[in-house]
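For this view, one protein chain was removed and the others were kept in their places.
Coming up: subunit A.
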Amino acid sequence: MISSVFSWLGDGANWSGPDGITHRLVQHLEYSFGALVFVLIIGIPLGLYIGHTGKGGVAIAGVANALRALPTFGLLLYLVIAYSGNLPTDWIYLGPALFVLVVLGVPAVLSNTYAGVQNVDPAARDAARGMGMTGMQVLWRVEVPNALPLIISGIRSSLLQIVATATIAAYVTLGGLGRFMIDGLSQRDYAQMAGGAVLVGLLAVALDLVMAVIQRYVVSRGITGRYALPAASADVVAAESSVSV
């Protein structure tokens, strides 16, 4: 079983052509990042607004959680059936597929972004304002840099969910790595089916690693604690004395 999966993956013929792994991988990335772009466009500004102003947090948290409960697959089928007549030909399947991936991805980004901003040390925020930063300066110079670890981890989990779920695009005649799973199932070609699943898993892990590296470089060392200099120790605690005889 496992060896047949490897031989399917190892067969160069399976990698080339319009039905090949390479092309499907590119398609999968297109769906995933296409959806992610919309997720970021919606989730980040909304999250920053809620976190910065403290307004609408409860309402948005409720909506986000409700979205999480929507069954992605069911929603996809419903949208295709309900709207296929109203969409331009190219978007009959792509539109609903992207839409459900966006619905899937927004909650994690949105809630992590506003939680990240809200959790910024109130004293730092107060000091920033008190020193004369405008609202926007407080947001971009203090709140966002300090919220980055949470914001990025929201993006990471959102991306993982999207990459894993983008396989359903194949169910509505689209491409992507889901193609191998669905075709493999209908053709009883279990090597192809399992190979597709392995590829999705590997892709998810690879993308998460890339995100981890990005996180490492964009988050301040003052927050991650990876200091270049040795941490405070005896030499730092000096200069304290009291007078007595």
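Definition applied: a residue touches a chain if its C-beta (ideal position, glycine included) is under 8 Å from a C-beta of that chain, and two chains touch if they have at least 3 such contacts; residues count from 1.
Here is the rule we go by: contacts and distances are computed from a predicted model.
Only one of "Phenol 2-monooxygenase P3 subunit", "Phosphoribosylformylglycinamidine synthase subunit PurS", "ATP-binding cassette domain-containing protein" or "3-isopropylmalate dehydratase, large subunit" fits the UniProt record of the hidden chain, and that name is "ATP-binding cassette domain-containing protein".
Which of A:Val26, A:Ile41 or A:Ala127 touches the hidden chain is settled by the complete complex: it is A:Ala127. Note on the undisplayed chain: of the listed residues A:Asn14, A:Gln27, A:Ser111 or A:Asn146, the one touching it is A:Asn146.
On the side of subunit A, the interface with the absent chain consists of residues 121, 123-134, 137, 141-142, 145-146, 219-223, 225, 227-229, 231-232, 236-237, 239-245, using the contact rule stated above.
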